[in-house]
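Only a single protein chain was left out; the remaining protein chains are all shown in position.
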Amino acid sequence: MRPTKRPLVGILMGSESDLQVMEKAAQVLEDFSIPYEMRISSAHRDPEQTADYAKHARERGIEVLIAGAGMAAHLAGALAANTTLPVIGVPLKSGTLDGVDALYSTVQMPPGIPVATVAIDGAKNAAYLACSILSVKYPDLAGKLEQYREKTRKSFLNTGKRKVKGKS
Amino acid sequence: MRPTKRPLVGILMGSESDLQVMEKAAQVLEDFSIPYEMRISSAHRDPEQTADYAKHARERGIEVLIAGAGMAAHLAGALAANTTLPVIGVPLKSGTLDGVDALYSTVQMPPGIPVATVAIDGAKNAAYLACSILSVKYPDLAGKLEQYREKTRKSFLNTGKRKVKGKS
Amino acid sequence: MRPTKRPLVGILMGSESDLQVMEKAAQVLEDFSIPYEMRISSAHRDPEQTADYAKHARERGIEVLIAGAGMAAHLAGALAANTTLPVIGVPLKSGTLDGVDALYSTVQMPPGIPVATVAIDGAKNAAYLACSILSVKYPDLAGKLEQYREKTRKSFLNTGKRKVKGKS
Amino acid sequence: MRPTKRPLVGILMGSESDLQVMEKAAQVLEDFSIPYEMRISSAHRDPEQTADYAKHARERGIEVLIAGAGMAAHLAGALAANTTLPVIGVPLKSGTLDGVDALYSTVQMPPGIPVATVAIDGAKNAAYLACSILSVKYPDLAGKLEQYREKTRKSFLNTGKRKVKGKS
Amino acid sequence: MRPTKRPLVGILMGSESDLQVMEKAAQVLEDFSIPYEMRISSAHRDPEQTADYAKHARERGIEVLIAGAGMAAHLAGALAANTTLPVIGVPLKSGTLDGVDALYSTVQMPPGIPVATVAIDGAKNAAYLACSILSVKYPDLAGKLEQYREKTRKSFLNTGKRKVKGKS
Amino acid sequence: MRPTKRPLVGILMGSESDLQVMEKAAQVLEDFSIPYEMRISSAHRDPEQTADYAKHARERGIEVLIAGAGMAAHLAGALAANTTLPVIGVPLKSGTLDGVDALYSTVQMPPGIPVATVAIDGAKNAAYLACSILSVKYPDLAGKLEQYREKTRKSFLNTGKRKVKGKS
Amino acid sequence: MRPTKRPLVGILMGSESDLQVMEKAAQVLEDFSIPYEMRISSAHRDPEQTADYAKHARERGIEVLIAGAGMAAHLAGALAANTTLPVIGVPLKSGTLDGVDALYSTVQMPPGIPVATVAIDGAKNAAYLACSILSVKYPDLAGKLEQYREKTRKSFLNTGKRKVKGKS
Partner (left out) sequence: MRPTKRPLVGILMGSESDLQVMEKAAQVLEDFSIPYEMRISSAHRDPEQTADYAKHARERGIEVLIAGAGMAAHLAGALAANTTLPVIGVPLKSGTLDGVDALYSTVQMPPGIPVATVAIDGAKNAAYLACSILSVKYPDLAGKLEQYREKTRKSFLNTGKRKVKGKS
């Protein structure tokens, strides 16, 4: 994609317990050789660091932010309030509710401060969305995404055929 | 309650459209002669001012914060993240949902950063709760609250009698 | 905080099965050396005792009440109806629903009788909120809360760094 | 049904604004010539009167209680906690939610203290249910209910025929 | 209660998988020495038998019906449509939803055909409610219910004391 | 489609207030020249007539049933329990909820007794679905449906072009 | 039903993980000797194949489509958009929500493009509904369905009797 290894994507999460889900985003970015950095940064436990991270992200060369948080999930919104970079929010299931609390807290943002929200626990898709966003600027990434789609389609078809063999 | 008029309660709201509901909190505080100040301060549109307000509230003599916000309502949480004063959250109905988005965004806070949440659009109760909290420190306020309760009870009984007169 | 060990906080719960969650509130209060008492008292199984507890709480020196209950969770509301002290409600998950029944039954109180509601199963935050409320009256508690926040922030940052080491 | 006019059914509601809906219950009882009394009595604003009403209802000759309340609707539960008479709960829509808060607060009662819950705003059905309950003791009421059902069925069929005339 | 053992309560359920929950209703009735019968009878798999059961219940001496069903729970409503006896509905959790489907299908009945709905999986309370209803006709049952309440209250208090011993 | 005018589709609804929505189903059937009949028949107010209608529908030449009902919407299920013809359920919004009660009561049927459920208030689609079902047997109807789809597509495109003219 | 073994029903699912639930539909069709075929075909991962399958289904002799999918379940709708055959949608529970996401995505179709939706995870009922639809054209299938209903009813009654034996 480009020679330097300066991170293009910042993955943030509100708590270390979110790591297990959010690592899936990191894995996808690695598959696409997109340099990234990963941080635990809570909108509530360390609001200043969270705001600072967002404020300086663009000048540090970060181009997309991914934020995963559960319950009253303010992390993505707190980042979006402090940067004009695209911020992708991953609502995480935690606590007793099914993640609907995090979904509402992430997606229902007021006019002017959007968060690009993906499915509950949808860390993988956050990374795929980051790839799509970066593909606008980096044409070779568009090609890689097309190849990935094609490969998935074929593997998907093959698995399907093997699994339902002899069913009809 | 005390001679000076320095505000004891700070009422904040995320948008000027929240004023109509939040003014009911101000009215209750006036009924109890509790000095307050009212501000529009958005966790998303002006995160820095919001954080600063919370950080300096205690040293300015503020003792309770009330925050009303709708949708992905982060205001109360953003204040609570920046002060150890008690923060009361009022989830407001706005947008197409019934205020459940604001309720979840306000009440489902992570351990360590609590928000004292009242009913959807419950601005009045936010003020009554502020009175209860202040009554721990100011004994005369406890008395006023008891009188208010007693008065309400009686007026409530009288209205009830008048309304259902002749029904049994 | 003060020499005597007279309880400042009363923790009540609707059923003995709530003890496992509500003990977390007690633990937090112990960490802050705030004297408390803990009671099982059901708004439905023993309404009179529950009302009496609330009515005499202030004169006994109690300054904040915490009430945990599940399903049609009336305990916090029943206490609030009988005292002008601040009442913190903890909606508990029990039965087949995710605790939304308890959340609505606790938070949607009518004007004049507020309950300071925290997250579903949020017993810890109920205690932190009690500390915030008491910190209005007891300045040293404000300091302790600030120290706790600072300590949490640092431990949080260290854990974060250790966990995501080598990820970027 | 019986010579005296001592009320057999007590209709209670939490607020005078509930009267418009709850009067429909009274109307049904009048249609069946069942003596009743109607009271405004709030579980939160006057818990003592509410408890007293329930405690003395059976000895006063009341045989069924109907309670209508909105939001964190505790009225039916508060009555049921203080009497072993059957208590019928009518969850009322009020505030911004669709009455789901009142439904959960009314129906999700803990073991031992049941509330017979009807539909949201279902005041009419509360009265019909009271009639069914009383019909166990008063055989003539069973006959009246059967006649009412038969009459409804016929009128229902006729209306149906008239309305869809010429449609097939 | 009375010499004969003719069942006073009919407990019906929509499927044999409901037996585990609904047996709790039977246990409560046995504790109160109330004769009952238990049937599996589906509103959908055998609508005619279900209707017939309801139509002849009163003449057979049945005085209260209890119906437990899950998902699109029509059993209680189907019984209520065919009898003027009081019908108690127990919404059961089954399938992937938390029992909200059964709750809505049971409680949201149209005017004229009420179902006395208890909590999701609330089989015990269905039986306690049946006792309350029967206590209107059978005064000794009122006494038994009062004794049960008193016994529960005491045992409840003792358990509570033992459990939280040494906590304050 | 066929020479005789014997109805092929039976449209039933639980209450005359449902007529305004359900007439849209009739209109669609008329557009496709499919003979139908329309009845008001309540699963709760006249269960016997409802069961009888379903039992004799096939022998009378009816081939598809459409049932619209609100709240605890049992009509479609009650029909399906009494016929092996395909039954289409239309959950109707009525009462205070948004029709979710009717949706759950209609769609969550137990194994063996399916109801083909369409959108809340989706009377039109119930009729289009009836056409699809009938098109399996009547090939000319398949052609008509294709033509309708094509016509809709074109009119849709034209409207779209006209409306957004000059927008890009 | 008919001599050839050309499939009459096409069962599609969005992912191989849906196979475990959807095989229950296949089993029911086998019990009724209805020839079918089963395919994994994703509306999102291979939209073209999905559209093609639907477009050519009728000319290949397929008469009913069954589609199972989870989350933002578009499969049934994508098929319905490309065929005028009846399409039955099975919303599947997957991810953290209880299948309500799939239910809404399947049932809330716009006018003109209906999907016959069954219960969440209701694969069996999708097959029974397919049988009902086919019974309109194939009279012997109507007989088989009646026999199945009768057999179920009897086995149901017997199980019920055995299970609750000695309970009354």
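As written, the chain order gives the labels A, B, C, D, E, F and G, with residue 1 at the start of each chain.
Here is the rule we go by: contacts are C-beta pairs under 8 Å (C-beta built on N, C-alpha and C of every residue); 3 or more make two chains touch, one makes a residue touch a chain.
As the structure is a computational prediction, the values presented were derived from the model and not from experiment.
Peer 1: Please provide the labels of all shown chains that the missing chain touches.
Peer 2: Visible chains that the missing one touches: A, B, F, G.
Peer 1: Of the residues F:Pro47, F:Gly77, F:Gly99 or F:Gly112, I need the one that contacts the missing chain.
Peer 2: Considering the complete complex, F:Gly99 is the one touching the chain left out.
Peer 1: Sort through F:Asp18, F:Glu63 or F:Asp121 and give me the one touching the missing partner chain.
Peer 2: That would be F:Asp121, which touches the missing chain.
Peer 1: For a quick check of understanding: of G:Val21, G:Ala67, G:Leu85 or G:Val100, which residue touches the chain that isn't displayed?
Peer 2: Once the missing chain is taken into account, the touching residue is G:Val100.
Peer 1: Among B:Tyr36, B:Tyr53, B:Tyr104 or B:Phe156, choose the residue that contacts the chain missing from this document, as touch is defined above.
Peer 2: Answer from the full complex: B:Tyr36 touches the omitted chain.
Peer 1: In the whole complex, not just what's shown, which of G:Leu19, G:Met38, G:Ile62 or G:Met109 touches the removed chain?
Peer 2: For the chain that is not drawn, the touching residue is G:Met109.
Peer 1: What does the interface between subunit B and the hidden chain look like in terms of residue numbers?
Peer 2: Counting over the whole complex, subunit B touches the hidden chain at residues 7, 16, 19, 23, 26, 35-42, 45-46, 49, 71-72, 95-98.
Peer 1: List the subunit A residues touching the unshown chain?
Peer 2: Its contact residues with the unshown chain are 58, 63-64, 84-88, 103, 107-109, 111-120, 122, 124-126, 128-129, 131-137, 142, 145-146, 148-149, 152.
Peer 1: Could you list which residues of subunit F touch the chain missing from the display?
Peer 2: Given the touch definition above, subunit F has residues 93, 98-100, 119-121, 152-153, 156-157, 159-160, 163-164, 167-168 touching the missing chain.
The working rule: only the chains that are shown with their structure count from here on.
Peer 1: Hey, which one of C-D, D-E or C-E is the same interface as E-F, over half the contact pairs lining up?
Peer 2: It is C-D that reproduces the contact pattern of E-F.
Peer 1: Using CA atom averages as chain centres, what separation in Å is found between subunit B and subunit G?
Peer 2: Distance between chain centres: 52 Å.
Peer 1: What's the distance between the Cα centroids of subunit A and subunit F, rounded to whole Å?
Peer 2: Inter-chain centre distance comes to 43 Å.
Peer 1: Report the inter-chain centroid distance for subunit A and subunit B in whole angstrom, where each centroid is the mean of the CA atoms.
Peer 2: 35
Peer 1: Two or more other chains touching the same residue: where does that happen in subunit E?
Peer 2: Expected reply: 42, 45, 71-72, 95, 97-98, 100, 107-109, 112-113, 115, 119-120, 152.
Peer 1: Can you give me every chain pair that touches, using the contact definition above?
Peer 2: The set of touching chain pairs is A-B, A-C, A-G, B-C, B-D, C-D, C-E, D-E, D-F, E-F, E-G, F-G.
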